[in-house]
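Missing here: one protein chain of the complex. Every other protein chain is in place.
And then chain A:
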């Protein structure tokens, strides 16, 4: 009995110890959870404030929206003004066009009715003596020159269809046949010639003689004159422009047989032409060739610079 009591005592102490440990753990976890909840709630409060601020500032920015709408209305005003100006400009153009048309009409009428102009003796209808000043139509009549009758416009049978198309100016032409003599006509009584012959003679095409066809001045002189004029016209340089003057000169020089010897060219014919005896010279100088200078030949190769010559 004493042992049971002891055992119960130990077990009691052990159970107390276990449960105190357990209790301490639960208290700690409960405390921990409480703390976490508190922190969570505080975090939620902060996040709430932040989300509201962010949305108001960036996503649903009220003031930006207001400014945007104001900007839209300002822009709309500008656009409306511009469009209004454009419409007015177009209207003005239309009005001006109509006015010009009317003016043209009036002028045309004035030209047609030019005969209504008043003379010194007789006052015209627009210049009645009872008026203080003549009608503006009178001024128009005075300014305009009289209209001559226009030739009747030939209307082709295809006027409507083909003239609709913008580029077809001429309707397709029928092939022209020679006009046939009228058929079935009674021969006129009397010494008349045959109608066909008469028509042929009447409508014979002109065949001018050569003298008539050519001009009064002889063609030879005319052609010469023409050539002179052309040269006078076209000559800008006296030297005709040749691309590179020595470019095409690629002929090799064939020396003549007479002067070619064994050791090259003999100089007779180029460097000297006859025997030279200086002791017999009178003035101490050799004959010198004096040729009349041809200006053109002297200038050959020298008037312009040497650039462009292919060496």
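Here is the rule we use: a residue touches a chain if its C-beta (ideal position, glycine included) is under 8 Å from a C-beta of that chain, and two chains touch if they have at least 3 such contacts; residues count from 1.
Definition applied: contacts and distances are computed from a predicted model.
Novice: What is the protein name, per UniProt, of the chain that does not appear here: "Sperm-associated antigen 6", "F-box/LRR-repeat protein 3", "Aminotransferase class I/classII large domain-containing protein" or "Isobutyryl-CoA dehydrogenase, mitochondrial"?
Specialist: "Sperm-associated antigen 6"
Novice: Of the residues listed, A:30, A:72, A:147 or A:196, which one is in contact with the missing chain?
Specialist: A:72
Novice: Consider the whole complex, including the chain that is not shown, and state which of A:35, A:90, A:143 or A:200 touches that chain.
Specialist: With A:35, A:90, A:143 or A:200 as choices, the missing chain is touched by A:90.
Novice: I need the residue numbers on chain A that touch the omitted chain, in ascending order.
Specialist: Touching the chain left out of view, chain A contributes residues 65, 68-69, 72-73, 75-80, 83-84, 86-87, 90-91, 94, 161-162, 165-168, 172-175.
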